[in-house]
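For this depiction, one protein chain was excluded, whereas all remaining protein chains were kept in their positions.
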Amino acid sequence: MAPEKRKDLLKQGGIWGFIVLELAFFSIAGEYWAVTDKAFMDFENMLLLLKQSAPIGIIALGMTIVMINGNIDLSVGATFALAAIVLLDSMTWPFMQNLGDWAIPLAWCFALLTGVILGAINGLIVWKTGVDAFIVTLGSMLGFRGLVFMYNGEQPTSHLNWTLVDFAEAQFLGLHTATWFLFGAAVILWLLMTKTLHGRNAYAIGNNREAAVNAGIRVGPHFLWNFMLIGFLAALSAVVFYSESGSVNPNDGMLFELWAITAVVLGGTKLTGGYGSIVSTMGGVIAIQLLRKGLGHIGADTSTVNLVIGLILIAVLFMDRQLNRKGKEELKV
Amino acid sequence: MTDQTPVLRLEGVVKTFPGVRALDGVSFDLRPGEVHALMGENGAGKSTLMKVLGGIYDPNEGQIYIAEEPVTIASPMQAKARGVVFIHQELSLADELSVAENIWLGELPHKSFGRVDWKKLYDETDAILKTLNVGFDARTRVGDLSIANQQMVEIARALTVDPRAVIFDEPTASLTDAEKVVLFEVIADLQSKGVGIIYISHRMEEIFKITDRISVLRDGGYRGTLNTAETNEEEVTQLMIGRKLDLSRNESHHELGDVALEVRNLSCGKLFEDVSFSVRRGEVVGFYGLVGAGRTEIAETIFGLRDPSAGQILLNGEEVRIHSPMEAIARGISLVPEDRKGQGLVLGMNCRDNMTLPQVDDLTAGPFVSDGAEVAIFDQYRDKLDIRTPGWRQIAGNLSGGNQQKIVIGKWLSMHPEVLIVDEPTRGIDVGSKSEIHNLIRDLAAQGYAVIVISSEMPEVLHVSDRIVAMFSGKVMRTFTSEEVTEDSLIQAISGLEGDKVA
């Protein structure tokens, strides 16, 4: 059992070890190749890093839950875009304009509601038809994107509300608004997954669905709730991001699903479900953002970032497999 | 005891599936404080009956009574709520979760807002685990436990409620002797509390040790209940198979040829050690032992699916190293694997394609697979093995177990192997097909094949083998010829008791 524990520690600690490694590497490498003379581990820089992690990070948190539950959601990028459009466009509706600044929370609610409804559509289809979540959300990725275009054609939807921008750019206790949302969501979801019936049952369903069914856990409603949750989080991510930027293109959020899955898998969550944690996903999110910033810091461009992230993802998968090997006696199938 | 109200009673339960009457008017009762064995061959209807009791299947006719109250059970949870608890043979645990979460799966104690009450959960679990006298605690991750300990977790699940009836489905299949003692103590304890226990097992010695009554199913029908104290193995067996247990040995020896396969001191890690044996042409060598004794692993090693850590394999007197099934096949070795659906067949593929799969590279006309050559092979072995299928286009998954097995056997016969290894050839197959397959194996030997039969069923091993290799926990205990073998000496050998007294 001792080696088992060691492997476990390695699995859970791995991502944080990797982050430390990244910090060390970029700090040292930065001394030689840095394009600015600011140190990499600069406090401001780290704060900015957290803020920039927020949009993908919030979605990745939701993806963790859906994946622990044994599903996947490929439609989050489109949900993100649609929620953003609702957020910005709703503030231009006549009755909303009469409300003054009270329009802001209402617009947020509309956006979040949009996310929840889109999530519920996915969840209901997965539950009621029994079609694999991968296919269902692959379909809705196209469909939701169609809805995005339906809203405003290929035109960007814009509405800049300065109160909103001020709020989004505010810093409280040093952290940006977006960072607070990321941390807040992480804490709440961490509590949800580790402390509540819903969370524990989600693990059980992903781990051994038949056992969960036999134990009387209702699988369908759990699917539904978790898809609604990730829809909500995709919308929340949009709210956080577009409050500041004020303009959304119909192609925004494309490939977000893949980035989110990358972060989740880096954090060690299993694709097959039943294993993973919110904390590790935070690690995955931060590791990716560190890599982006770090490579930028030493003068590498986006191309290197993409290359490195892709290869690291594969390397992590490879190491995970090596950890789980049973040695030479293993059946070679 | 006879006057007490039964805790569980079934009356005329019928369950049909398209084309099959899986349960045909089953009635029996379970009294409080008794251990009631439920016996029957594979396919006799035991598992269907359990699924009816667990609410997974709806019975077509009949009535279930719990404490003489007619009930309909819609789910395992409802059964549990009424005090009827199942302990499954196939573990249904979530291995990433803790022991406590598994034991209370679906009904974790909780506080407001759906928060899990961890303290209560762990305290109550530890209390239950204490009565089971196990060496792990409530917080242990189930995946870190041995199979036996996982079985104990299953058992602990039954103790979370005050059960009226507990149903054990082959609980000792993976337990060591020491663990069995604990299990039997648990059963005795439940018994003394007035709980009725249904005990499903194939192991006669256990049945006679701990049960009070024995009910027997055969072909979906109820065949009667016996008082354990007043019966014996023979009577039970007769009831189970409808005739006397055929423990006849194979007597027709064929002309033996040269040694086709010889294995010297073969080891593979901890799976098996220092195994030596040889098979001649025209000979059937049976491998007998309990599940996990290392028999299948030897076959897989010979077939190139595992790398041996030591030892030699000789084919026709020449040492070979086999690294993959491809190489094994090229050298004339065929393996009919143990898990028919998982390893033997591509269930979604048609019968013909399944049968010709290993040689599809050779059945070509130009760059394409030759339809004619394939159909010819299929027809030949369909007739030879009497495979009943509407045609070669039939999807393999739609055939009965016996016909599926014949497809797999046909697949390997059509390769004209020199050494044929068959692993559990009749598992899950009806009685009729069984004897057909046994005859087939004898015929193959007569034609000069060297055959290895791995089986967990003693009658089968006795019936087909010229020699029997008895294995226990990765080691060869003894090799018997079919003349010298007796049931007692065989059982001793596979239980790890060095049987000096050869009868």
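So that you can tell them apart, the chains are marked A and B in the order they are listed, and the count of residues begins at 1 in each.
Here is the rule we go by: contacts are C-beta pairs under 8 Å (C-beta built on N, C-alpha and C of every residue); 3 or more make two chains touch, one makes a residue touch a chain.
Quick note on the criterion: contacts and distances are computed from a predicted model.
For the chain that does not appear here, its UniProt entry gives the protein name "Ribose ABC transporter permease", which is one of "Threonine synthase", "Cysteine desulfurase", "Ribose ABC transporter permease" or "Chemotaxis phosphatase CheX-like domain-containing protein".
Of the candidate positions A:127, A:190 or A:232, contact with the hidden chain is made by A:127.
Interface note for the absent chain: among A:35, A:135 or A:160, the touching residue is A:135. Of the listed residues B:261, B:328 or B:490, the one in contact with the hidden chain in the full complex is B:328. Residues 74, 125, 127-132, 134-136, 138-150, 153, 213, 218-220, 223, 254-255, 258, 261-262, 265, 271, 301-314, 317-318, 321, 332-333 of chain A touch the missing chain (whole complex, contact as defined above).
Touching residues on chain B toward the chain that is not drawn are 18-19, 303, 305, 324-326, 328-329, 335, 337, 342-349, 353, 357-358, 360-361, 363-364, 367-369, 398, 411.
To be clear about the criterion, only the chains that are shown with their structure count from here on.
Chain A and chain B have Cα centroids lying 45 Å from one another.
Remark: chain A residues 1, 4-5, 8, 195-198, 200-201, 203-204, 207-208, 210-212, 214-217, 274-275, 327-333 touch chain B in the complex. On the side of chain B, the complex with chain A involves touching residues 75-77, 80, 92-97, 101, 105-108, 110, 113-116, 141, 144, 268-271, 300, 304-307, 309, 324.
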